[in-house]
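Every protein chain of the complex appears in place save one, which is left out.
Coming up: chain A.
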Amino acid sequence: MPRSASSNLGYTPPDGGWGWAVVFGSFISIGFSYAFPKSLTIYFKEIQEYFSISYSEIAWVSSIMLATMYAGGPVSSILVNRYGSRPVVIAGGLMVGVAMVMASFGTTILHLYLCVGVIGGFGLAFNLQPSLTIISKYFLVKRPIANGLAMAGSPVFLSTLAPLNQFLFDHFGWRGSFLILGGVLLNCCMAGSLMRPIKIKTKLPPRKATDEDDTGKLDVTSQRAGQDESKQSGCAAKLSQFIDVSLFKHRGYLIYLVGNVLMFFGFFAPVVFLAPYAKHQGIDEYSAAFLLSIFALVDMFARPGTGLVANTRWIRPKIQYFFSFAVIYNGLCHIMCPLLPGYSGLVVYAVFFGLAFGMVCALLFEVLMDLVGAQRFSSAVGLATIIECGPVLLGPPISGLLVDIFMDYKYMYFACGMMMLLGGIFLFIMNYYNYRWLEKEGKQRKVDELEIGSAKELAANEEDKDNEEEIKRSTAEEAADSTCKEP
């Protein structure tokens, strides 16, 4: 079974103990990163009135925040490679807290774009990447569960932030709410302080290794980022000091990127349009909002559940297949959605979609860790998010365009379903070949080692034979000498 790059960490991850505190910290960071931009929409109407602007101008705030969060991925990766997760998350928490406090004093919409959008987006980017990276450092055997639990932060926080934002808005208006949210976001610093770096002593004298605990603290402060000996010179060498660009030659990583880009085109739009689709069918606002709550509730439990399932010994080795299955299942859900009649049909759809969405999200980063290993994960996720930035941001507007052109939601659902099916099938087929190639390469390596081993044996045998012959000859000569010498 080809377990590609997970085992060259250089140490045994704790897989427990303080790791669960780290999972809790990641839970908080990931929760804020994904849920916060979406929960801001509650304030939009009043801010729109206050600044006398159109809805699209205020919606830019959310879009800029999401875009910066994704685009800040590589920057985040470089910093994590250099300084480790903890300082980056604490810095991110401070950034986003201060950004919201500044935004509460804003006098123009541009002020909000800068504070909430750009600075807040970067702050959240500095929260997202390191949280994922540190999980890969602390867990190996139980990694899928850890990933599933940490990613569950997103729906939990969305369910909590939405009513909290409504409460704050009713009591304090938008300015006071932004001020208080700035304080709430400072809790990311608390989450960051939980992310204790793992210390490995770089020179490990063999006798001392037996004294230490398996789960003892090992120091990776002198970790070399460009560990894969890329023999490029000049610019490329400098770049690879900060971020691992040789990842683009990694076959599994390329498959992951292409599949994800296809998938993300149809990933978020159905969530965005669930409530409007329900209202379009004549369902009242509260029932439409209830659909979203069902979706979030199922999502909340699907993520750790998927982590548990992915951790079993039947699924873990073939986790790439599990991921492509989740994507295909998602696509099928969307294609079937327009065929389901009435409100009960939509409830069924919300349940199945929640399950599918949770599965994909829980596995999204786990499969990446599985492909590239913990060492290169930080760079990998940074590069992945900046490439995924495009489809994530373009997906909902293009879907909106489809709805406007055809005046019907079902074509949008078909399109999203098709994109996800395409991505899933691509991932499935390419991973089938990838597994086979990895097996072949593994076998080839073993054969080579065997050959080298047997060649060495042969050489050793030859040497022994030569030695024996020499010894025989020398003893014979001695005997001859001695006999000759005897008169």
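The criterion applied here is as follows: contacts are C-beta pairs under 8 Å (C-beta built on N, C-alpha and C of every residue); 3 or more make two chains touch, one makes a residue touch a chain; residues count from 1.
What we mean here is this: contacts and distances are computed from a predicted model.
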Per UniProt record, name of the chain withheld from view ["Embigin", "NADH dehydrogenase [ubiquinone] 1 alpha subcomplex subunit 1", "Phospholipid-transporting ATPase" or "Cytochrome c oxidase subunit 6C"]: "Embigin"
Out of A:Arg196, A:Arg251 or A:Lys279, point to the residue that touches the absent chain in the complete complex. A:Arg196
Residue touching the undisplayed chain, where the options are A:Gly176, A:Pro276 or A:Pro317: A:Gly176
Touch rule applied to chain A and the missing chain gives residues 46, 49-50, 52, 101, 170-173, 175-177, 179-180, 182-184, 186-187, 189-190, 193-194, 196, 212, 216-217
